[in-house]
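Just passing along the structure, written as C-alpha cells.
The other protein chains are all here in position, but one chain of the complex has been omitted.
Let's look at subunit A:
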Amino acid sequence: MTASIARRLAVMFAWASLGVFSLLGFSLQYVLHREFDRHQLSEVNTRLDYVGMMCTRNDSAEKWAGLRAKLDALTPLDGSALFWVIGPDPRFEYGEVPAELRERLRNRTDGTFVLELEGRSMLATARTFPPNGERPEVQIISAVDSTRFRDTLNAFAGALVVLCLAGVAVVAILGHRIAKVGLAPLSSLSQEAQSLSPRDLSQRLRLSPLPRELADLVSSFNGALDRVERAYAQLEGFNADVAHELRTPLANLIGQTQVALAKERTAPELQEVLQSNLEELDRLREIVNDMLFLARADQGETALGRVDTSAAEEVSKTVEFLELLLEEAGVSVRVEGDARTSFERSLFRRAASNLLVNAIEHSERGAEIVVAIAQRESQVHIAVTNVGTPIPEQHLERLFDRFYRVDGARRNSRSNHGLGLSIVKAVAKMHGGSVFAKSTNGCNTVGFTLSDVPAAMGGTGISADPA
C-alpha cells in the first residue's frame, strides 16, 4: 500500500514551502548584503569628504596641529573608523600608517579597497588632495570597519535558516491536518461503503453531502451496484425458472414410473411407460444442452469455425428447413438484401431458425415474414419482422432473457423452452454482435448482428432500435 494521501500531501507541502522559503531567504540575504555595502561605502566617503574639506582649509603646519585634534575626535575609541594622511612632509601626516597600507599606496593610486588590519576587515577609500600654501600634496585614507556588518549579516542568515526550517515544519503539520479535514468525506464514504451488506442489494451510497470530485466516483459506483443488482435479480429469477422448467418433466417421470411399478404390468404397458419417460428425458436433455450452450457463451466462448459466407444464402437454407412448418402455418418468408461476413454456419442457422420459428408462432395464417439483411459499418444486421400484436416497451428489453415470456404465463410450448431468443443472443455474442427488438405499427422486429471484428467486449447490450 502506498502512503496515505494526507501524508503525501504534507510531504509535498513541506517541499513546496522549503522551496519558497529558500528563495525568499536568499533574496533577503542578497538585498541586505548590498544595502550594507552601499551604507559602508557612503559612510567612508562622507567621512573622507568632511576630512578632505578640513584638510583643504588648513594650509599651514600650525593649523595642521588643530586638524590632528579634530581627526582624533572623529576617530571612535573602538577603532571602528580610522583616518590616515600620507604625504612627503611628516608634519602634514596623520595616524600610524600600517606597513601594508603604505605598501599598497606606493604608487599614490586613489580608489576604494578592502584592507585587512589586525584581523579586522575594513573598507577604505584613498583620495589625493593637491598642495595648498605650505602643505604639499597629501593622500587621505578613510576606513570603516566592516566586520560588524558581516557579523550582522551572518546572524541574519542563521536566523533565516532556522525560521525557514521551522516554517517548513509548521507547513507540513498544518498541511497534514488540512488534508485530513479535506479528505474527511472520503473516509466517511468508505465507512458507508463498508456498511453495505450483501443481503440488501438495493442499498446505495448517498450522493448529497459529497464534494463534486467524489460525487462522480459515487455515482459510477452506484451504477455498478445497479448492474450487480439487476444481474443478481436475473440470476435468481433464472434459477427459479430452471427449477420450474425441470420440475415438470421430472414430476411426470417420477409419477408415471411409480404408477407403473405399483401394479403388475404387461410388457406393452411397461413399454408404453418407458416411451413416455423417454420423451420427458429427451426434453430434459434438450434443456440441459441449451443451458450448457448458453453457459459457454456466458463464459466468453467465441465462434471458432468462422467461414466467409453469404448471410442470405444461410437464411434461405434455414427457410428451406422450416418450409414444412411455414406451409402448415400458411406463412411465407421474403428475404431482403444480403451481406457477406464470416460466421459459424451452424450457429447462424440455429439463430436464424429460432428467430423464424418465433416469427411463425406469432404470425396469422396468410401473413408474410420479412428477413432483412443489411451491412452497417463492420456489422451485419439480420432482422426478422412479422405482423403481430404490439409488444410493450418493458417486454422488448427482456425478450432475450432466459425463460422470459411476454404473456407471463409459462405456455408449455413444445418447440422451445423459452430459451430460443436467449440462444440467438448467445450466438450474436459469440460473433461479437448484439441483439435488438422493436415493435412499431403492428410489426414486430427481432434480430441480431454479427461483427467481423472479433468479440468486442460489452457488445451484448440490447438496443431498442438497430439503427
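Simple rule for what comes next: contacts are C-beta pairs under 8 Å (C-beta built on N, C-alpha and C of every residue); 3 or more make two chains touch, one makes a residue touch a chain; residues count from 1.
Please note the rule applied: contacts and distances are computed from a predicted model.
The chain absent from the displayed complex carries the UniProt protein name "Transcriptional regulator", chosen from "Potassium-transporting ATPase KdpC subunit", "Transcriptional regulator", "Chemotaxis protein CheA" or "Peptide/nickel transport system ATP-binding protein".
Which of A:Gly87, A:Gly420, A:Gly433 or A:Gly447 touches the hidden chain is settled by the complete complex: it is A:Gly420.
Checked against the full complex, the candidates A:Ser353, A:Ser434 or A:Thr449 give a single residue touching the omitted chain, namely A:Ser353.
The residue touching the chain not shown here, chosen from A:Ser276, A:Thr309, A:Ser342 or A:Gln375, is A:Ser276. Subunit A residues in contact with the hidden partner, per the touch definition given at the top, are 274-279, 282, 285-286, 288-290, 292-293, 296, 301, 304, 317-318, 320-325, 328, 346, 349-350, 353, 357, 414-417, 420.
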